[in-house]
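The following block contains the structure, expressed as structure tokens.
A protein chain is absent from this complex, but the other protein chains hold their places.
Labels A, B and C are assigned to the chains in the order they are written; within every chain, residues are numbered from 1.
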Amino acid sequence: MALIVDKTTTGREYKVKDMSQADFGRLELELAEVEMPGLISCRTEFGPSQPFKGARITGSLHMTIQTAVLIETLTALGAEVRWCSCNIFSTQDHAAAAIARDSAAVFAWKGETLQEYWWCTERALDWGPGGGPDLIVDDGGDATLLIHEGVKAEEEYEKTDNAEFQIVLTIIRDGLKGDPKKYHKMKERLVGVSEETTTGVKRLYQMQANGTLLFPAINVNDSVTKSKFDNLYGCRHSLPDGLMRATDVMIAGKVAVICGYGDVGKGCAAAMKQAGARVIVTEIDPICALQALMEGLQVLTLEDVVSEADIFCTTTGNKDIIMVDHMRKMKNNAIVCNIGHFDNEIDMHGLETFPGVKRITIKPQTDRWVFPDTKSGVIVLAEGRLMNLGCATGHPSFVMSCSFTNQVIAQLELWNERSSGKYEKKVYVLPKHLDEKVAALHLGKLGAKLTKLTKDQSDYISIPVEGPYKPAHYRY
Amino acid sequence: MALIVDKTTTGREYKVKDMSQADFGRLELELAEVEMPGLISCRTEFGPSQPFKGARITGSLHMTIQTAVLIETLTALGAEVRWCSCNIFSTQDHAAAAIARDSAAVFAWKGETLQEYWWCTERALDWGPGGGPDLIVDDGGDATLLIHEGVKAEEEYEKTDNAEFQIVLTIIRDGLKGDPKKYHKMKERLVGVSEETTTGVKRLYQMQANGTLLFPAINVNDSVTKSKFDNLYGCRHSLPDGLMRATDVMIAGKVAVICGYGDVGKGCAAAMKQAGARVIVTEIDPICALQALMEGLQVLTLEDVVSEADIFCTTTGNKDIIMVDHMRKMKNNAIVCNIGHFDNEIDMHGLETFPGVKRITIKPQTDRWVFPDTKSGVIVLAEGRLMNLGCATGHPSFVMSCSFTNQVIAQLELWNERSSGKYEKKVYVLPKHLDEKVAALHLGKLGAKLTKLTKDQSDYISIPVEGPYKPAHYRY
Amino acid sequence: MALIVDKTTTGREYKVKDMSQADFGRLELELAEVEMPGLISCRTEFGPSQPFKGARITGSLHMTIQTAVLIETLTALGAEVRWCSCNIFSTQDHAAAAIARDSAAVFAWKGETLQEYWWCTERALDWGPGGGPDLIVDDGGDATLLIHEGVKAEEEYEKTDNAEFQIVLTIIRDGLKGDPKKYHKMKERLVGVSEETTTGVKRLYQMQANGTLLFPAINVNDSVTKSKFDNLYGCRHSLPDGLMRATDVMIAGKVAVICGYGDVGKGCAAAMKQAGARVIVTEIDPICALQALMEGLQVLTLEDVVSEADIFCTTTGNKDIIMVDHMRKMKNNAIVCNIGHFDNEIDMHGLETFPGVKRITIKPQTDRWVFPDTKSGVIVLAEGRLMNLGCATGHPSFVMSCSFTNQVIAQLELWNERSSGKYEKKVYVLPKHLDEKVAALHLGKLGAKLTKLTKDQSDYISIPVEGPYKPAHYRY
Partner (left out) sequence: MALIVDKTTTGREYKVKDMSQADFGRLELELAEVEMPGLISCRTEFGPSQPFKGARITGSLHMTIQTAVLIETLTALGAEVRWCSCNIFSTQDHAAAAIARDSAAVFAWKGETLQEYWWCTERALDWGPGGGPDLIVDDGGDATLLIHEGVKAEEEYEKTDNAEFQIVLTIIRDGLKGDPKKYHKMKERLVGVSEETTTGVKRLYQMQANGTLLFPAINVNDSVTKSKFDNLYGCRHSLPDGLMRATDVMIAGKVAVICGYGDVGKGCAAAMKQAGARVIVTEIDPICALQALMEGLQVLTLEDVVSEADIFCTTTGNKDIIMVDHMRKMKNNAIVCNIGHFDNEIDMHGLETFPGVKRITIKPQTDRWVFPDTKSGVIVLAEGRLMNLGCATGHPSFVMSCSFTNQVIAQLELWNERSSGKYEKKVYVLPKHLDEKVAALHLGKLGAKLTKLTKDQSDYISIPVEGPYKPAHYRY
């Protein structure tokens, strides 16, 4: 796509695939609202006081239907919003169209190139001459990264062999031609960021440890109502969804290897087991390995099982998990996918550059790669990127309502405390009573009724009647 | 679509949606072959002797990728084939295109009108002046029905209020203008039919009981490797698949009502339970009800739960299960779908004619129907027809390989015995040793190893070393 | 125990372990009654008319608390009853005491020798000079066997190497000294037998095939409400129960091998999987093997896994499944048990006679057998006999209520039709409407509500409103 910004009749900027899908997007958005009670409650509770009045929010987060409900919650609370996706395949084009038409500046489409991806990120951060956003909603940390790298842009960096990262530098360099203080201005204005996912949070803690973090950050990922819900139950839903849409393969009877048994891996393993697969887990952490065993799963190394399994899914958050040499040993038409992190969990580079390898695209996001010697092929989903977003529609609305309600609450907290000095240039988690509130907002939809502590019981266990109910270290 | 028959360059007739999808269909067909070891084994075992040489086979069965592998197995064994779908929404257009281009005469597309549907059925049965097919592969019994009704066409029928059935009569009447003995000729030529599903089998047994069955029939549905696999494990896979593609709704935490707890209902209930829903079953049969209870499911009537459940799925094979009055009492955006039988399990007629009701099509096969008084809506999938075929791609290849291997074996049996008098105008099931063979053909793909009886053990339990291993009444 | 018959103050004969346990037995009996709605309904429905008035019933069936409720249902309907157990370890002594004191002649205790076992069986069949019983309730067929062998006793038998069978012959020979026509008289009087279990039923069908069956038999085992409930759900409950009581071993994380995947094996595999074990199945039948695969279980041969598994359980109904050579290759303290059939599923003879083997009795029914060379041992439960009865208390009351209500109905049917000629010397199953009735009697206790067919629906599917709802071949 030509990288030219479009404008709505009201003058709002956007760049999406097909504006004619806006009506379809609106219909699905309306369905999603019914499934996202936490966000709708935020509109009801906070909308009247317009707490985000005057706030500019930039989001870098999969531009899906669920995110659309988040965006319109932010705008319902008074914010102005600019948005991009945090993954080249994760945008739902009808969602992007509906938001671009009705609510916020969107720069996102399904199937961006890496150049396009960073262009979109840069567009979402660019609020014009007056500087950047007040707040960032981040997922994976790319918006945050761009600002931090921008600020460092005058310095000499050492050569990097990360192809994707080179693009960031180019984007920054081009921007600096226009305003050599662009990112410094952005940094000055920024109140803070709320970060959504494990990988982005890890980056933030590293910056905090290095003393390079430029603004306060709220780690939304480690809210219980995020990591133990979205990561776990979201993936339990969306892994089979992605597998079925991409390949129609029968899961029952197959051997599925789940690499990593963290929250995401637990959700994936549960989904595969429940669908009738035999599940084998690979792990580096003995505690997680022992958890897998207690659920009846086998724990082995990838090498042990590479030639007998049918489905391989990475969830580790690390790189170099499934290498091209593994793929060469797999059964014909073994399925290889990633639901954890970046596309480097799978050795896509090794696969793409393997001499004589042949790529047969069955349909978008579903490729069969055939090795020249064996004529045997593996089926790689979403080019090694997040398969639930590339091949299906990501996590369902209800669980995303939990995650996004945390986001809204974190954004409110940062904004309300922008002048109080409460938050330093550190990483924070939300207090437990807000975590519990997020959960409470989702119970009614599912017909649940909570029990109330009596005063006497409250005294007996020294826990307030209204909570919080657990100590900080509680693991759920 | 204009109902004009197209022809390939080799002169084979067809009518499909889009021939340019043939390459895509071929790629998915090749993937499916790897998942359908039973059919591929038939090609290996029987292909060289060309047992179907000279046989004309008409099929009326969902024109999916899996069916395409069945069709090409029949042609690999020497048959000529003409095909239509047995459901207006179940055709996968790329599958139809690939077969039309490469292998057989196909008349099918996704989204036929009822008129088009019966036109296609009639085309599939019409082999030109020389009469009809030698064999029928049927699913639901519509090809068989058309012949039986055709034969009866001179008689006066009583008035019927079944809208769909009127179309059959019109089709027949039009055909009779060309050849007033058309269906009698067809009947004369026909060697037999093999029938795939519960509803069609029920029709056959009724015709047998009435003495009106015109040719032998093999009930493939009641092979164990069909009813206890396709119906059970197929639906366990394809119900959540359809729900997710159509609505993206989170299943975990929801209340799902499964109407009927036969093989299909058992698969559906298992799928919903495993996905984290709370499942309530409705049943008329106390034995099936007690089975549901033993699995921890609640057994209630639809009236008891209509206003508190989120997902309703019919699997009964009966009519009038979910009526418009039920739908009016449901929660806003409750999902209503059918995976059992015809669209009359759900009161589509009552819904469509409800005064003031508004239909909002979210996307094809996903409609929100809003009642005028409450402004509350229900989401109906696939217009009340089989949602796994309308909203997803039907059952996965592996389990269909079991069903279709039964079909191939049944067709071979009918054809090989066409002159022996072995089969009268009755309904037969395949002998157990063939049923066991179908299963055996599918074990290797899944890495299983069977234990062998010793001679001594065989004597002890009076079961042959090579099987069959179970008495006829065994329930598995 | 000295084999001397005791008498109650009212003159009824018995031989039990400890009459002082009668009160305890009565208390547990009263608990069980609440869990056995089918039997209690029989008392309510049939008790007033005393249909068994004048009938003598002999039972050979595990003398447990649940059986006690069966016995008192038979007596509540007017029968006189004599009872023995059908397994040397399965008697619950407090149940035997309560019945002996209050209701019927009982000859049973936990831990009988084989001599004592057959003595008890003979006592239960001996109604004094006037001949034997009118009806037999049988489980495994030993009471039926004794009569058949008795009738053959004048003939010359070929030598048998079955140690247990020699005892039968001795018992018979001793009896013949008193009355050389004893078993012929018994045969003359006998109205019929209802048989409870797979093994006994197999014997009956063999006798029917050989033309040697001496009286009518009703196969209760193949009632759906028996084989698909007691065998499946009963074992799902009682396998872990037996394992836990005998060994306290943690099941989670272990590898469990289930030999055989029939109804019993399905229940056992489900139980082990649910408890967190990794389950491997061995099978001879490809259909059952494919069912196991669809549930995510691995199917291999015993040889493949003998050295890596922790728990082995036989459910085959065949002999020579786990041989002493297998046991020598197992891990130290591997658990070996049988829940299927006789103790010959496990090669107890080979184990007992293995040179240098050492038996260490941990507690009754839990033995560690140590091989002399490896010093490694296996733990064998219940001496290879049914471990759920030997190490725990058998199946729970609720599921036995299903089985035993079938027994009562079968006994009533035989008795009511004793003069009508309806039943020949063949094996019969109960008609489906009675099977459905048994299920229906158990729904209320679990809070279930059935849906009723409308007349219109009934016509549509040609099934009576009141059932039966399924064809005979239906598999559930």
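Everything that follows uses one rule, which is that a contact is a pair of C-beta atoms (placed from the backbone, for glycine too) under 8 Å apart; a residue touches a chain by one contact, two chains touch by 3 or more.
No experiment lies behind these values; they were computed from the predicted model shown.
Q: Using the touch definition up top, pick the residue from C:K363, C:H433 or C:H473 that touches the left-out chain.
A: If we include the chain that is not displayed, C:K363 is the one touching it.
Q: Kindly state which of the options C:M19, C:L114 or C:M244 is in contact with the chain not pictured.
A: From the options C:M19, C:L114 or C:M244, the contact with the absent chain belongs to C:M244.
Q: Have a look at C:M19, C:I167 or C:A252 and name the one touching the chain we're not showing.
A: Here the residue in touch with the unshown chain is C:A252.
Q: In the full complex, which bits of chain B touch the chain not displayed? Write them out.
A: Within chain B, the residues touching the omitted chain are 252-253, 273, 276-279, 290, 293-298.
Q: With the missing chain put back, which residues of chain A would touch it? List them for me.
A: On the chain A side, contact with the omitted chain comes from 202, 205-206, 222, 224-225, 227-229, 233, 263, 282-294, 298-302, 304, 317-320, 402, 429, 435-437, 439-440, 442-443, 446-454, 456-457, 460-462, 467, 469-470, 472-473, 475-476.
Q: Please output the residues of chain C touching the missing chain, sorted low to high.
A: That gives, for chain C, the contact residues 24, 27-28, 31-32, 34-35, 65, 233, 236-237, 240-241, 244-245, 247-255, 274-276, 308, 332-333, 360, 362-363, 368, 379, 392-393, 395-399, 446-447.
The rule is simple: only the chains that are shown with their structure count from here on.
Q: Could you tell me which residues belong to chain B and also touch two or more other chains?
A: 233, 446-447
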